[in-house]
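Right, I'll just put the structure down here and ask away after.
Note that one protein chain of the assembly has been removed; the remaining protein chains are unaltered in position.
Which chain is which? They are A, B and C, in the order written, and residues in each are numbered from 1.
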Amino acid sequence: MSETRLLLQSSPHVRDVSSVQGIMHTVILSLVPALIAGVVFFGWRALAVTVVAVASCLAVEAAILRLAGKPVKTALVDGSAIITGLLLAMNLPSNLPFWMVGVGAVVAIGVAKHAYGGLGNNPFNPALVARVFMLIAFPGAMTSWPVTTCNGATDVLTAATPLGIMKMEGAAAAMQAASWWDLFIGNVGGCLGETSALALLLGGLFLLWRRVISYEIPVAFIGTVAAGTAVAWLVDPTKYPDPLWQVLSGGVMLGAWFMATDMVTSPVTRKGMLLFGVGCGVVTCVIRLLGGYPEGVSFSILVMNGLTPLIDRYVKPARFGAEAAQAEGGKA
Amino acid sequence: MSGFAGDAKAISVVVVIGAVCAAGLAFVKGQTEGAIKAARLQETAAAVERVVPAGCKVRLDEERAGATECPDYRKKAPATAGGKPGCFDVYPAYFEDGRLCAVAVRNSNTEGYGGRIEVLAGFAGLENEETLVLTRIYVLSHSETPGLGSLIATAQDKPPEEWGIDRKKVFGLNFRNRVLKDFSFTVKKGTEATEGEVMAITAATISSRAVTKAVGESSRWVKENLGAIREKLAAAPGPSADGGAQ
Amino acid sequence: MNSAHAGFPRGGVHPAEGKELSLGPEVVPVEAPAKVLVQVTQHLGKPSKVAVQKGDAVRVGQVLATADGPISAPVHSPVSGKVVKVADVPVVGALQGACIEIANDSKNEGAEEFARRPVIDWSASGTFLGRIRDAGIVGMGGAAFPTAVKLSPPGDARVDCLVLNGCECEPYLTADDTLMRSRPQDVLAGAVIMASILKVGRILVGIEENKPQAISALTAEALGRGYSFSFVGEAPTPEIVVVPLRTRYPQGAEKQLIDALLKRRVGSGKLPFSAGVVVQNVATAVAAYEAVALGKPLFERVVTVSGGAVNRPGNYRVKVGTTLSALVEAAGGTKENLKAMIAGGPMMGKSLRALDAPVTKAFSGLLLLDDREARSFVETDCIRCGRCVEACPMGLSPCEITALAEFSQWESAVGCGALDCVECGSCQYVCPARRHLVARIRLTKLFWRRMKK
Partner (left out) sequence: MSGIAEVTKGLWKENPTFRLLLGMCPTLATTTACDSAVGMGASAMFVLVASNVAVSALRNVIPDRMRLPCFIVLIATFVTIVDLCLNAFFHDIHKALGIFIPLIVVNCIILGRAEAFASKRGVWDSFLDGVGMGLGFTVGLLCLATIREVLGNGTWFGLPVTPEGYQILVFALPPGAFITLGFLIGAMNHVEERRKANG
């Protein structure tokens, strides 16, 4: 029995099996259905964009870690850069030039993640920051959506997203362009990973089952979008499609299940998460129904990311015995 | 030092400094006034010259570069924004021999994505409605989204010969040398637009519509007031001392 | 995870129990070694005063150190023999502590006194508190607070219930479980004694549902009341209810237990008195029974020795003052793959560097973990997953407190409730980033106390 190999540490001495790496790998796995849907509807170019996004995110991560003198390997295998790359790809049209994808990766990892101190310290979701950056940097390329392969089109043909049609031509045209079923399986124009509600739902439920995410944010987010768009639909059904159509279209599913639930940038308490989800839904509705952009999911999540510290400050778990102490204090 | 004497000194110093500064400014203003006016006229003239056919000479004097008073024929039907309230700004251009060659009409539309868009449109073939031609447009000012709506002004500072023929790339081509009687001013999406229609910029239909509306309004006005325009602007002003583009 | 049984309202974890390892048929008695080291101060409060000198001959149960003031406790000799010296040696929980070294003559002189038939004289119940104090009994669950003090509520407290803590929620430990199974009568007798001191008519026994035998033994005993001891006078008959509780760590934490049993919340920074409750550990109850019925001071206890790296895991009755190495020897020694040695349970116990320290009154278990059970982890950045917040039974945000502590923001950390932390370790158990949450919160408390001074 040699003393040197004995483990000396403060309690607790046993740990749960879950690890950051495990969480990240589960998230990666949960994105596979959406990726498959993307390839099915947008062809191999979708896969190519994804590969480029993941590879460049890993490359940027490695470069920055090396520059900062941090251990490169441990940070690379934790999978967070892969997730950022995957989520970034999910938020891009499949016909985007590769160099733009690379610029997005630099912004996501370099600006949104490491400029704030790396994993766990970034206030905003890196993939979303990159997406919004690219939306402003490459407005043309980021808003011309390829037609799905099911509709017998070639790479060059582009079409407006259902939400874009809604904004320009009203509810009837939008609902004609994309039926509920089209939206559900993903046979509509849009970012390569956001169109298939079915695939995203599968991934989201998988995350829920593995307890990587909790139900609060997705349910509050989607519920609020449904409620908000239901009001608009009741007021003017010629201008606004029904809530189910609204929930299935655009980035709501991707945002609610995968982007808003990002642990680093969302509140830590259950109540805070509810509030966060509702906030995302409200901002999304406001942008979709009243704003200039056809879709507001990215912006809404970023706005709420910014409010997360505030939510965490004011929405705290109920402290054990706090009310008892207060009652005593009141008596005294 | 205190009280009244101090106050008096402080006030007088400020007054003296103010006076000296004012005098200096007055002097500089006097020195630059003419040049500023010329520069402004030059600016307008340069824009007008862009939209009228080559060979037309722009002769602007102060009256024609934006009249102080709005003559009857320049009245707008709906008093929307642009120029003087309820007026179209019209800038004539003349042939060498002094006959009216073309007019440029300035109009604006506030329904752009980023608000107001100001467009100058050139019209030639002023003999009758049949021959009326929209020669070119020039976007004077806009605040559309860069990279999207801002494409309404693509390449407009280059000579039209360099524009190519792709209406998708250069929005101005939609309004280049169009015979008005065959042109409809309806905005259509990329693949659907015919020759007589305007092809919307991808992902910037709102901006495209705003420009088209402004130009359409100018065209209608020119069509309706052709006689009055010919009559009022028939005579070329004498070679102007300040700012005729030569 | 859903249980029909009551539990505390929020947080908590359920680590692998590992109790089957040590849960043998009976308690194995361990003979005291030739040299025992009795720690002078084995309680929380004012240190005891040494009452013997080098060369003194001592008998079993003789006072070695006396209580100094009201919040203190005496210490008794577990063996007969000669005092060799009083010196500072390594002890559990501190680098050094004063210990009285006794050369054991193995004659056990004086032990026969405590082997007679137990008798409780209920007519003299006024003397019970004094006997418990003189027996040097302290909380045997780990806190080591003098039991007599806990049984003397302040004048303004209206205590109406005694809670007996039989949760033993720490993984691996089975000492209390074994005690409840093998000596249910003595456990309840001790409880009734303590209830009579407190003059309460109600005793609640909280036991986690993963100890069905203990629950049935105590329930049968509570209904039957077939005391093995003889008694004089009229025995009190308080209402005794055995309550099975949800198996969830830290069910045995005082405030959580009171909440689960009585739905009463003890306020932040308050003692159970404020909720009208006194909580005692089952082992303490047995010690109280022995003190009253036999006059036996607290000098031995049941200790769980467990873990993958020990040859004969089980529960051992050892004399206070037995060195841990002697205890390990009694348990058959260690295996090659020993990785960590822990005094106490795996959730709140302390890492041991060596086995020189002696067993004390509050020493509940010795874990010898193998390389599969004890693993070291590299701490990474917090990913704000919120699992620590979910797990905290006290409703704190450990990640936030820790983040503040990392930047030495002690004041803000305390504002976030750092002082309410019971250091149960649930947060760190679940943390996927393997953050050292508990250590930082401890640091916060330490710095805060220093700042207050």
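Methods note: a contact is a pair of C-beta atoms (placed from the backbone, for glycine too) under 8 Å apart; a residue touches a chain by one contact, two chains touch by 3 or more.
This is a predicted model, so every value here is computed, not measured.
**Q** Counting contacts across the entire complex, name the shown chains the missing chain touches.
**A** Across all of the complex, the chain we cannot see touches A, B.
**Q** If I consider the whole complex, including the chain that's not displayed, which of A:L29, A:A137 or A:L205 touches that chain?
**A** A:A137
**Q** Would you mind spotting which of A:V111, A:M168 or A:L244 touches the chain that isn't drawn?
**A** The single option touching the absent chain is A:V111.
**Q** Just name the one of B:T32, B:T110, B:N128 or B:T186 that touches the chain not displayed here.
**A** Only one of B:T32, B:T110, B:N128 or B:T186 touches the chain omitted from view, namely B:T32.
**Q** Just the residue numbers, please: which parts of chain A touch the chain that's not shown?
**A** 99, 103, 111, 115, 133, 136-139
**Q** What residue numbers in chain B mark contact with the hidden partner chain?
**A** Missing-chain contacts on chain B: residues 6, 9-10, 13-14, 17-18, 21, 24-25, 28-29, 32, 35-36, 39-40, 42-43, 146-147.
What we mean here is this: only the chains that are shown with their structure count from here on.
**Q** If I average the C-alpha coordinates per chain and also across every protein chain shown, which chain's average lies closest to the global one?
**A** Ranked by how close its C-alpha centre lies to the overall one, first comes A.
**Q** Kindly indicate the chain pair that has more C-beta pairs in contact than all others.
**A** Of all chain pairs, the one joined by the most C-beta contacts is A-C.
**Q** State, to the nearest whole Å, the distance from the C-alpha centre of chain A to the C-alpha centre of chain B.
**A** Each chain's C-alpha centroid was found; their separation is 46 Å.
**Q** Measuring centre to centre with CA averages, how many angstrom lie between chain B and chain C?
**A** Inter-chain centre distance comes to 90 Å.
**Q** Going through chain C residue by residue, note those that touch at least 2 other chains and give them in order.
**A** None at all.
**Q** Sort out for me which residues of chain A touch chain C in the complex.
**A** Its residues touching chain C are 1, 3, 5-16, 18-20, 22-23, 74, 78, 118-121, 263-270, 273, 312, 316-328.
**Q** Which positions of chain B touch chain A when the two form their complex?
**A** Of all residues in chain B, those touching chain A are 113, 145-148, 151, 202-203, 205.
**Q** If you look only at chain C, which of its residues touch chain A in the complex?
**A** On the chain C side, the touching residues are 10, 13, 15-16, 171, 255-256, 259, 264-270, 274-275, 334, 338-342, 344, 346-351, 353-354, 367, 369, 373-378, 380-387, 389-390, 392-397, 399-400, 417, 420, 423, 425, 428-434, 436, 438-439, 442.
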